[in-house]
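Removed from the display is one protein chain of the complex; every other protein chain stays in position.
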């Protein structure tokens, strides 16, 4: 269950890392989105491995194909299905995974939950599944663009190196100018050096993706349980390797006093605004028209180029060796995934909002 | 929409702060839970205002009544409905809220979203709604107790005062021994002093609730989007005033290397365990049998005893004065809410898990 | 599970026949419905037993109370909860049901499914639950009235007596003029005589409720699985004692040829219409603007005033005697239930329709 996301714009992803194909269906895709195929392909390219010296060199071409739901370049309101065929299905040697549980991977929990697992490349638990999310997210982004809403993700922290600039001080046109996707260029250089050294160690490192959503109208988000930030949080926590989510003042807000934290209202040209934005653009779970911003913490990925103690499916002690793809820091590649999940969340609330008043 | 939570054990809450009643229905409540009415009442008492000198003195008796779904002390599998009648409905003077937007409250966003709002006491956006969640959560806790699963919430931080002890070093039998619900007793005293001084200032302060779930079997949680921690996160972020959620290594994990972070597997008496638990008891979104633990950050509540600049519904500048209930730190009272939402999440996944294998 | 109905305007009913109360919550109730309390009470009165000589004489006052979701006479967009307290809870003698399975009731299946059942008055399986649907349906009807959509239910058949007039030949202002709710007055008299004679026999009789929906805009209903008639059918089949549903040409349509059955399109004043309406106002699962009409078949209710062979919970043969309320023909009382479920279905699709185009 629960390979689906969204309540109106509802996606379902499918596919294993080394199966026949990955893909996604969008049920509830509104009619009238103009599809820019190059844009979708570019988004997939931003996620795929092998983009730069600091990522894994495994190649995933990730060409997508649309199977349904589009006619003469526009969505028709019927389900849009997209497929990415795997070209990398050959029978590799997976004997080291077939019977052993890799530390901090999902091998053990899948085996226990289902009694069976496709161990090739991690199967369904592989981050390769996120390609399907990026494809669906690209469609959502195109819809949001038509609605005047923009989403800007970037790497704000790699290991213990972080930018000290807030999102209002950054120039997002610089995000894609460097391989670590940090618009604070000096910090970007330090991040790249760190990741490169981690790579040489055969190790991995975590980081933080920050994201800002601009142009959201007032009124998106549903009290009580589906507060805008609650579903954004779930969307982010559903991404592989994510360990934390905070929005607005976040964990820092826990230290503050109400007199500091309250965002006083102003009125400008008949529009209600706030002087500060510690609320993160969301009040009572509903967007207030200010910038929505949040942070997503990623742990270091589990695949390292070292031998590790573990157990096999029979409970016997084994050594798991450092085979497989090595990606020293997935955080730059996670930026389009964070953006995709944000786009899916916002578009869903945008459509749902129309049912609020008789 | 979206006053519902859960996929199998599905609750829907209703009610406004100063309306006729609050309540909750549980659709999908399994037959065979033995209801301990005193326990449910005690849980409501843990949440209600006016418990101690550091909380608001407004009285909410919060007596609940079960309307359906129980027969001879046991749940029957039909919807269980619980109601808490409001005794505090008299027409107070709400003119200061009727037309004005209180800073960092949901007045503005509700008005814009719905075109109408019940402004009395904050209406639906009042934290009073969480009483309904605690009532439903108490039922879930009773079910989990029958299943051998325990949930322990506690205050780990108030303002900038925090315990340095990890959850494995704490004695949870001490949590209820002090009014701030911190089992680290020395730190508890400091927290109480801080909150008391904030109270005297007419101000408010945030904090962090930590929570540990013990006894969870392997296999709860659903990849891809409904990872156990993704739904736990959504559950927590749906609580009023929450700004962040992290589990296992959390935001600290972003600084770590894979070689430090990986939890090596061991086998003990035929049971697979991990040597460390930076994963927070969850791998690939599925419980691995270790302790599940997480932190929830609360901002300071917005109602302070001071005058603040704001605007009214016509966009005119106004001063909002510090009336209403003053609760300098809601974090101790949030502990049972966090526990309730955790219980609802875990029970839901427990039941769902049974559909995984043919 | 599944005491809920609707995808946007989502109701959940609760309550047992002889428990504390029955009720319903509406999550997704749009803001801006003006509530006419007298109308809601009148709808409940149309459903309640004891209305005339041909129905059971048991009294159910069915006064409702709104607990939430309304402010100054209008819905606010937050969940609307309604409760009907049972006044009839005294400990009657239910020993004849406690251990025995009444033929064609739900006693056996509930006991097997849940391992426990509230046997008093049939508990949750009692048709008394439909009062909650009528209450919610009355709110939906008020919303539809604001939108210009009307729903007309009536009894078209009782036993083997049926009207030969089609819905276009009937004057619906006559429906409530007689106790059997048949607008064909001559046939109504025959139906009343039949039911009265069945009553004297201590027996029961089935019948058919027909329903017409006028004023529906083009475009309601969702292909593929949620065709307008599929969800209408599910709504009707969910009513106690219903055995069949047909719309448009229905089962007669199975005998026809395409050349007879096709509804040719016309254009009148810029509006596309059809010359005939064997489609029943729905094409491809989507409303086409013509009258929507359908029939709902009710079996005779199972409670008869006679001794019947059965078995008890231990599998021993017993005689179940004809105690309890005797309602010789529930079909007239089912009219407001059919209308309520139709209203809930149409309003839900009306709101959902707004999400169809970007």
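Letters are used for the chains, namely A, B and C, taken in the order the chains are written, and counting of residues starts over at 1 for each.
In the analysis below, a residue touches a chain if its C-beta (ideal position, glycine included) is under 8 Å from a C-beta of that chain, and two chains touch if they have at least 3 such contacts.
Computed from a prediction, not measured in an experiment: that's the story for all the values here.
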| item | value |
| --- | --- |
| Chains still shown that are in contact with the chain withheld from the display | A, B, C |
| Sole contact to the chain not displayed, among A:13, A:249 or A:283 | A:13 |
| Residues in chain A touching the chain absent from view | 1-4, 8, 10, 12-16, 19-23, 25, 27-28, 31-32, 65-69, 71, 74, 76-81, 83, 113-118, 123-124 |
| Residue ranges of chain B at the interface with the undisplayed chain | 8, 28, 30-33, 75, 77-78, 143, 146-147, 223, 351-352, 354-358 |
| Interface with the undisplayed chain - residues on chain C | 1-5, 7, 13, 101, 103-106, 108-110, 112-115, 124-125, 129, 157, 159-160, 198, 201, 203-208, 218-219, 221-227, 229-231, 233-235, 237-238, 243-251, 253-267, 270-272, 274, 278-280, 283-288, 295, 297-304, 306, 308-311, 315-317, 352-353, 355-357 |
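By definition in this document, only the chains that are shown with their structure count from here on.
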| item | value |
| --- | --- |
| Shortest walk length in steps over touching chains, chain B through to chain C | 1 |
| Centre-of-Cα separation between chain C and chain B, whole angstrom | 39 |
| For chain A paired with chain C, centre-to-centre distance based on mean C-alpha positions, whole Å | 46 |
| Chain centre separation in whole Å, for chain B relative to chain A (CA means) | 26 |
| Overlap residues in chain B, where contacts from two or more other chains coincide | 1-4, 13, 113-115, 124 |
